[in-house]
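Every protein chain except one is present and positioned as in the full complex.
Entry: subunit A
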Amino acid sequence: MGSQMLTPAERRHQWRRRLTPYMFLLPALLVFGIFMLYPIVSSLQLSFESQLNPNSGFSFDNYRRLFGDKVFRKALTNTVFLLLFQVPLQLGLAMVLAVILNNAVLKFRTVFRLIYFLPAITALFAVALIFRLLLNDEKGLVNYVLNGLGIQSVPWLSNAWPAKFSLITAITWRWTGYNMVIYLASLQSIPDELYEAAELDGAGAWAKFWSITVPMMRPTILLTTVLSTIGTLQIFDEPYLLTRSGPSNETLSMATLLYRTAFQSAEINYASAIAYVMVLIIAAFSLLQFRLAQRGED
């Protein structure tokens, strides 16, 4: 179709049609550009400016300081520690519950699904505060129950290891049902014929789980792993409110350190460097997981 054959009215019409998608995109692009893209770029720029002499131009000061910063290293190891324990725990539990709930002969499946999903709609700050009471060192319910069983009180929130464990408990409580619902939907999309064929070959429940369920759910498992990893690497509300990052920074996370640096110590340049190192770490973990998943497929 040669455009020179069109009348001016038709040409105007075509021009307008070509413009239409951009008009539909305009609000999203405007908001996105001003409140996402600009801050992302600006943050990078800030991270390469020295806090002490802002006009000295491009500087690696913040990153250099970061590598020698014991507090940052602590925040990083704390966060990665959380990740290594909490992601497998939460996803494993979710998988067990999903496989059990997927059993067609069970009654009240929707009720159980609703109950397990309920923590996932709760505000993180609320989760943190409820667990703060449950796990209170001297007067919490958990210690009361332990005492009743003849076990000494555990300083859940004021001692390094118990505090880490408390954080993991609260996060697992919040997210297990969410992942379970995702697994449940994925399980229901596996065709029954696969299981029937395996049964004919004499496969037991365990064999069926590893030879059919897990391979069929690989993409979903990968996705939930990546999502929980990203979520844990950014964790803020729980350590901020449940353990107040303590005792002595033992539950400090990268995001709580970022908040403290930027908005309590007002070191915005250093905070920006922390933020960008977070981005790099998150990208590295996600990439690693995708790679591992790909290698597993070959």
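Quick note on the criterion: a residue touches a chain if its C-beta (ideal position, glycine included) is under 8 Å from a C-beta of that chain, and two chains touch if they have at least 3 such contacts; residues count from 1.
The rule we apply is simple: contacts and distances are computed from a predicted model.
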| item | value |
| --- | --- |
| Chain not present in the shown complex, as UniProt names it (candidates "4Fe-4S dicluster domain-containing protein", "Nicotinate dehydrogenase medium molybdopterin subunit", "ABC transporter permease" or "Quinoprotein relay system zinc metallohydrolase 2") | "ABC transporter permease" |
| Of A:51, A:78, A:224 or A:243, the one touching the omitted chain in the full complex | A:224 |
| Contacting the left-out chain in the complete assembly, out of A:14, A:122, A:265 or A:294 | A:122 |
| Contacting the left-out chain in the complete assembly, out of A:89, A:194 or A:268 | A:268 |
| Touching residue (missing chain; options A:214, A:279 or A:292) | A:279 |
| Residues in subunit A touching the chain absent from view | 16-18, 20-25, 27-29, 31-32, 34-36, 38-40, 42-43, 46, 97, 100-101, 103, 105-106, 112-127, 129-131, 133-134, 136, 138-141, 144, 173, 177-178, 181-182, 185-186, 220, 223-224, 227, 230, 233-234, 236-237, 241, 255, 258-259, 262-263, 268, 271-272, 275-276, 278-279, 282-283, 286 |
